[in-house]
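Here the complex is missing a single protein chain, while all its other protein chains stay put.
What follows is subunit A.
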């Protein structure tokens, strides 16, 4: 029986970067096939080639044993390939129905096509248990359902091969479980699923076979039943890695920062931060868990002084900060609060700056870097060289533009900048987003080291593994409010997941009843 999809010697080069090199892949029909690799391993490039976004330099693709020429997304769709992108490709103010028929309207006038599509969608929804209100406006749907629209879009176009690119990044654990049940149902109906992810847990839980990519090459193919997380992790990075962080028991002492009843409204008057109170002690890491967009970013912005709260107060370094007496980000820095923002491209770096310039941002007025009139380039360069050596930033070239470093190395530049100022409190958002495993280890070690030197760290991350590995104490946020707090020792994935979906209390009540 021919393979549902087979890649033969696919290579793709972007300038100096060899994104894909001689990739071969065989996926039997009706299986779920995982492709795992670090960020930048070339997974997304490969999928973009299959979906016709890029053309491969060499090699070709076969579908059901027949060679296909895929030069555009339309060719891919015609070949029966559908894709669910990491960032949904939906028109938000369109209805579900309009989104599904876009590009497959069935005639120049919508009327006829829409009627047929409605019937077809009902059939699909029934067959794969993908229930959805087809007249709902997409932006009013929760992300889990938006993803379902994407899946329906692909199936409506007759996809027999479904590619999902990092599908669980925006989902709660419960939504993710639901997704995997859907994928199993698709598989039972004979659909072939390609699952791209960097999460080992998902690969182990849902796939039949798995292929590992590293630095643009396909380095291994395994049957999921005959492999392990550790085995795959090793293949991904090419060396033994620990997925846990070695750290001693925390020794929390005095409260360095306390916040009471912080609230913030957005420009539409919606309360984004709801009466958040917390205490941060010297020598501990306080983790804030939550699905992205539940007030964590607002909390970081308020604490770091980037935006002002509307209600509540912050006590820090002997100062009381309120809406009437705010302090801006520079003033907070002067009080020895450092901040590694969640989005390093938007807030942490100026990507057009050279590394040594980016390495002083926020501290650029410090007398250390300034002469009488001009900035002291030599001091800046020397310091940058030292830090690059100490933090293992590659390539160690202070004149390289920050945009040209990999994600992990950019993040090291940002974290080094903040940590080396020896702050009392470090706010750190998504420290390892888009960072490869080797660098994650390094960054985690540095965070623990800072804690052990008696500093306080507030960690915001959407990665549960990271929260659980690093934190001493965990706060869970949902819809702008704190919905739970627990000691890291008592935390497990299920409890946190339920709290993140604000379903923990219901579940407890269900148990007692």
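Basically, a contact is a pair of C-beta atoms (placed from the backbone, for glycine too) under 8 Å apart; a residue touches a chain by one contact, two chains touch by 3 or more; residues count from 1.
As a convention for this text, contacts and distances are computed from a predicted model.
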Ask   = The chain that is not shown, which UniProt protein name from "RNA polymerase sigma24 factor", "Acetolactate synthase small subunit", "YdbS-like PH domain-containing protein" or "Nucleoside ABC transporter membrane protein" does it carry?
value = "Nucleoside ABC transporter membrane protein"
Query = Quick one: which of A:72, A:261 or A:404 touches the chain that's been left out?
reply = A:72
Ask   = Of A:29, A:68 or A:110, which sits in contact with the chain we cannot see?
value = A:110
Option from A:58, A:93, A:189 or A:251 whose C-beta touches the chain left out = A:93
Task = Over the whole complex, note the residues of subunit A touching the chain we left out.
result = 14, 44-45, 47-48, 51-53, 72-77, 83, 85, 87, 89-94, 98-99, 101-105, 107-111, 113, 153
